[in-house]
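Missing here is one protein chain; the remaining ones are kept as they sit in the complex.
Our next item is chain A:
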Amino acid sequence: MTALTSTLTPIQTFDLESATVRELNAALHEAADATSWVVENPAGQHNIAVGIDREVDVTVNGHVGYYFAGMHQRGTVTVHGSAGVGLAENIMSGTVHVTGDASQATGATGHGGLVIVDGNTGARCGISMKGVDIVVGGDIGHASAFMAQAGRLVVCGDAGEGLGDSIYEARIYVKGTVASLGADCIEKPLRAEHRAELAELLTAAGRDDDPALFKRYGSGRTLYHFAAANSHAY
């Protein structure tokens, strides 16, 4: 990224105290590839930097509100601050990085790309994730990776109650403790290939945690098919 930055055109600054979020987003949607943007005074506003489909580098100084960088497609977006509900919701590809904390539903339904939160996230981190990679430096809240379908969730702190409830697939790595596992989420062996992919993800997130200290969790695959023995429950 450092090598790329040196080739970028001059940085364009957007001050959200004077400009609107719609103006910013419209400009980002039309931006030329390989341009750099700095956004000042976000003041917790919603929907900042949603739907970016250009190879841009966006830096936001301050805290952002709901659905920051939702539907992100290309480029790198960094928040020097914290983010509200639904950070990078439905991200398709590209990178979204928050240096502080994020609220609930971080990376919800994400199809691809990388979401990095240096601090903690609230509940439902990676809910219904469909291929996104999420790396959290701190703890995650309850009901995270609920109905996760694909992708990787890396947690360097602790996980709250009901981790991976009703998980289809996706791989979850947790370094700290897990308050409880949800239905059909089980601990699985951390083999060499898992340590390798974990090392790759941690490096991509700029972290130096030791992959060997993590545990891996995933689907027990017992909820895939209807079991006649459960018919009395319906």
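Simple rule for what comes next: contacts are C-beta pairs under 8 Å (C-beta built on N, C-alpha and C of every residue); 3 or more make two chains touch, one makes a residue touch a chain; residues count from 1.
By definition in this document, contacts and distances are computed from a predicted model.
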For the chain not present in this complex, what protein name does its UniProt entry give, out of "Iron-sulfur cluster-binding protein", "ABC transporter permease subunit", "Glutamine amidotransferase" or "Xanthine dehydrogenase family protein subunit M"?
"Glutamine amidotransferase"
Option touching the unshown chain, where A:Phe14, A:Tyr66 or A:Tyr217 are the choices:
A:Tyr66
Looking at A:Asn90, A:Gln104, A:Ser128 or A:Ser219, which makes contact with the chain not pictured?
A:Gln104
Check each of A:Gly113, A:Gly141 or A:Gly182 against the chain that is not shown and name the one that touches it.
A:Gly141
Sole contact to the chain not displayed, among A:Ser36, A:Ser82, A:Thr109 or A:Ser144:
A:Ser82
Chain A residues touching the chain left out here are 43-46, 63, 65-66, 82, 84-85, 101, 103-104, 122-123, 141-143
